[in-house]
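For reference, the structure I am asking about is given below.
Of the protein chains in this complex, one is absent; all others appear in place.
Take a look at chain A:
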Amino acid sequence: MEESADGKAKKAGARLCCLCHQKKAALKRPKTLEQICRECFYEVFEEEIHQVIVENQLFKPGERIALGASGGKDSTVLAYVLSELNRRHNYGLDLFLLSVDEGITGYRDDSLETVKRNEIQYGLPLKIVSYKDLYGWTMDEIVKMIGLKNNCTFCGVFRRQALDRGAALLKVDKLATGHNADDIAETVLLNILRGDIARLSRCTSIVTGEDGPIPRCKPFKYTYEKEIVMYAYFKRLDYFSTECIYSPNAYRGFAREFIKDLERIRPRAILDIIKSGENFRISTSTKMPEQGTCERCGYISSQKWCKACVLLEGLNRGLPKLGIGRTRGLNNDDKKDTKKTNGTKSIESKQCGTLDF
């Protein structure tokens, strides 16, 4: 097919789109390296996401769906594409935007402005839950107290719960997040590097937390980050691209950089990593932590108190180290964050700042 396109291109003087063979090719599709025109790109991009939604039965008609919205590229494109597909294919969904306000001046306040514009542009109702309301602390206050070490631990634990609380307030059936294929491939690699077989077995599932109160799904599981950026760029979508001020400098982890290098020589490597992750032969009897509820706030927890309550207790009692570095999982975060603040590279990339994680 490519050869015939080449032949035509020579005659016409410019390459033609290898899908419609009519318009001039405007871009090289990152996933397949096909040269296609803009319209065909929109179509394949949207159609692929539609197929993922249909094949995996992510949504049922009449469901209320919250879209995690940070104002970043992934969640902005998610909101745009899902509202478009919902209209086009009559999913029959009630879509909502759900944002978390961590209380980071100069970062979240600006990105929330973007989300508020999106609310109007796409006509989707927006709900903002703030750390201040939920926990009585903003990230600014937390950082003032504990410094730039471990702050991402607090933010990450709090955000996870905040999203669930917000989703409960909106009375939605499901929460869709903007995790893309690159994110998932990176998580697969990181879990191999860490030896975390339990997480390795579930990190590729497109729907998680089905036993919990609000399941989460990732419609962008097979969508390349580069294509999301490209889509946002060509559609001139309004998004916010500054990084969190507390997770400093244009920092990228080893794993992320490795994936970008792989993509350069073999674009399909990202999909192959996800495929590997799905096909790993992991014994179903692998021990999973038993799930209970937090005695304090009623949130799902494997311990007596959930992590957020432990951290919060520490903050309120003026002992911010409480809950950090006691369990193994947090130990890891601890080390990682230390490294980050030192400006050295770690194996992991973005984890903070956006709602995507």
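Heads up, the rule we're going with is that contacts are C-beta pairs under 8 Å (C-beta built on N, C-alpha and C of every residue); 3 or more make two chains touch, one makes a residue touch a chain; residues count from 1.
As a working rule, contacts and distances are computed from a predicted model.
The complex appears with one chain absent; UniProt names that chain "Cytoplasmic tRNA 2-thiolation protein 2" among the candidates "DNA-directed RNA polymerase III subunit RPC6", "IBH1-like N-terminal domain-containing protein", "Cytoplasmic tRNA 2-thiolation protein 2" or "EOG090X0I6M". In the complete complex, the hidden chain is touched by one of A:27, A:128, A:148 or A:271, namely A:271. Summary of contacts with the chain left out: across A:40, A:115, A:155 or A:189, the touching residue is A:189. Residues of chain A in touch with the missing chain: 188-189, 191-197, 200, 254, 258, 261-262, 265-266, 268-269, 271-273, 275-283, 286, 345, 347.
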